[in-house]
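Missing here is one protein chain; the remaining ones are kept as they sit in the complex.
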Amino acid sequence: MEFNKSVREDPWYLRVPLILFSVLFIGIMVIGPMVNVFAQGLELGLGVAFAAMAHPHALHALQLTLTAAVIAIVLNVTFGIAVAWAIARFRFRGKAVLTSLIDLPFSVSPVIAGLIFVLLFGAYGFIGPLELSPVAQRIGNTIILGFVGLVLAWLNSEFNLLSFAFRPRWARLILVLGFAGLGCIQPVTDLDRIQIVFAVPGVVLATAFVTFPFVARELIPVMEAIGPEEEEAARTLGASGWQMFWYVTLPNMKWGLLYGVLLCNARAIGEFGAVNVVSGKLAGRTDTLPIYIEKLYQGFGAVQTASAFAISSLLCCLALLTLVFKTYLEWKNRQYLLEQVKKGAS
Amino acid sequence: MSILVKDVVKRFGNHLALNQVSLEVPSGALVALLGPSGSGKTTLLRIIAGLETADEGSVHLHEEDAGDLDVRDRNIGFVFQHYALFRHMNVADNIGFALKMRGRPKKEISDRVNELLRLIQLDDVGSRLPSQLSGGQRQRVALARALAARPRVLLLDEPFGALDAKVRKELRDWLRRLHSEIHVTSVFVTHDQEEALELADRIVVMSQGRIEQVGTPDEVYHHPANAFVMKFLGQVNLFHGRVEDGEVVLGANDKDAVVGYVRPHQFDITRHPIGKPSWPARVVYVNAAGVQVRIELRLTDDDRSLEVIVSQDAFRELALKTGEAVFVRPKEMKVFRDDVADYAI
Partner (left out) sequence: MAGQKRRALPGFGLSLGYSLFYLSVLVLIPLAGCFIKASNLSWEQFWHAVSDPVAVAAYQLSFSTSIIAALLNSFTGLIVAWVLVRYDFPGKKLLDALIDLPLALPTAVAGITFANLYGSEGWFGQHLMFLDPDGFVGHWFSEDGWFGSTLFTLDTRARGGPLAIVVVLMFVGIPFVIRSVQPVLAEFEIAQEEAAVSLGASRWQTFRYVILPALLPAWLTGLALAYARGLGEYGSVIFVADGIPGKTLIPPVLIIAKLEEFDHARGAFKYEEAAAIASVVLTMSFITLVLINLLERWSKKFEPSEA
């Protein structure tokens, strides 16, 4: 960036103190605490730090954290792509409302995010643990499989998958009734009790809730900036819906998508409040890394504290890695959009 | 008939973008949709392509009702205003896209791509990315991409809109040669009358969602159907007058007021009055740089400015100077009213 020196250059007695202030502020507020994590983690030596990380409970917590993060990412990427496609490519009533509803989970305190799932699926919740009588199981299966059939019928009508054998109307009827009938006659899922709260599904739900907006928020502006022309071009050249998505839409939004996934991942791994409420904190079963850190920190003794910081150092490294990737992706994304601008201008 | 558009109506909210538009495009024609922005020309093109759906009316492509046909099944080639090249694919992949979507074998695709690269005279850029090409090159690649699957109809949205003047002229000539070689039915949208006059063999002039006139370049220029076409195609001088005994007399009058239109080159400038009408005027400005000489006159009677174009020869004969008094006489005047004949000498 180039500045016109004569107008924009501030005198040194303004510049130097402002720079010093900024460096000092970030130093005390961000760098100090970060360095402290590593220092405390290594206070009792590397041996203690590695022992803390290798503890079976720590490893299990790591595994659960990653599982929850991966599932939350998959769910939110699917949603993000769908909602970005609808919002950035079509006009419909209520678009503004939908756009602001995406941000809703950001404004909800994590503890409340956990609470709402306890209220729904807890022992005294609306739905409670999903305990299903044989009849309810059948009804549930009918509905679930019927929905699967509906989704397939939808896919079929969008992309003419069965056009070689059936007319669209018949295909729709066969798919919905066929799948629903299958669910009614022979329950496919045989779970009669699904524990959600104080179990892994609750951890996943809470994580998906708090990371809900990340992917969508990144994708919508990227897709709006790219515009629909390339997709329209693909259609005029004979591409089907999936072909268009696969060859044009997805490659075009990949940097924005990765950026969203990165933010989603960072938040999912670090989530504490929501998981704290729904997980029940069962050691070695429903502990995620942040919960495990809390337990260690609340425990007695220097070893416990050092262990908490050792595992924190791990998460801190992850956070720094996230920042590196984030800076790279921002640069990449900017290049990509700049190209678009250049293209439009010439 | 290659394209048949019948009574098409398209609304965007309250805005009527196309109002009962009907159009026939014969096979092999090169048609221009010409009009100012907001005239509905791009909407019409997109409806023919299937990128928009008409609220009313029908579109037939090669005698087949295209109403139920999806964009991808219409077998049209569409060239977008900003080309819409796939930015992550190289030129060859861009051009081969349509054939790949149709599941053609690799060999056939690469042969066709090479053939098209030769056609657009860009043999050696196949492995480059669109961002590494100049504007004119991108335009040609976009055209090759649209032609790859041998479409029955080629549609171009402001094909030269984003290019600078010199490249624009070159590409225009190149496109005309190309069309005479491959003879695919083509429709292009433009707001540039010069481009339409030079390139098309038929021009469709549009305004406010309606078609004003359809004709050859010669017809629309020399025999405009109405005042809009006259004004939109080329420069024109306006005279406000009234009708007396089926003739136009200058000078505004509320009753029977008419407007006469005279193109700048349809004037005689003389030192002395000859015949009727012949109006006294004063030379305000002369620009003799160029093929012809542009003269600005001010009428003595009603203080109105006139733009007159004369040949260099005529100008030298007259030896006009700024501030001199002259007489000006229209050779041909258009009046768009049924009861008044055009004035011509």
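We just call them A and B in the order they show up, numbering each chain from 1.
Rule of thumb we're sticking to: contacts are C-beta pairs under 8 Å (C-beta built on N, C-alpha and C of every residue); 3 or more make two chains touch, one makes a residue touch a chain.
Not measured: the values here are computed from a predicted model.
Of the chains displayed, those contacted by the omitted chain across the entire assembly are A, B.
The residue touching the chain not shown here, chosen from A:I71, A:A171, A:I269 or A:L329, is A:I269. The hidden chain makes contact, of the residues A:L66, A:L119, A:I144 or A:V303, with A:L119.
Looking at B:A17, B:L30 or B:V283, the residue that reaches the missing chain in the full complex is B:A17.
Seen across the whole complex, the unshown chain contacts chain B at 12, 17, 38, 42-43, 46, 50-53, 71. In the full complex, chain A makes contact with the omitted chain through residues 1, 3-4, 7-8, 10, 15, 18-19, 21-23, 25-26, 28-34, 36-37, 40, 75, 78-79, 81-83, 85-86, 89-92, 98, 100-112, 115-120, 122, 124-126, 154-155, 158-159, 205, 208-209, 212, 228, 231-232, 235, 241, 244-245, 263, 266-267, 269-273, 276-277, 289-291, 293-294, 297, 305, 308-309, 312, 315-316, 318-320, 322-324, 326-327.
Rule of thumb we're sticking to: only the chains that are shown with their structure count from here on.
Contact residues on chain B toward chain A in their complex (touch as defined above): 49-51, 70-78, 80, 82-88, 97-98, 101-102, 130-131, 134-135, 138, 145-146, 148-149, 162. Considering their complex, residues 229-230, 232-240, 243, 247-248, 251-252, 336, 339-340, 342-344, 346 of chain A touch chain B.
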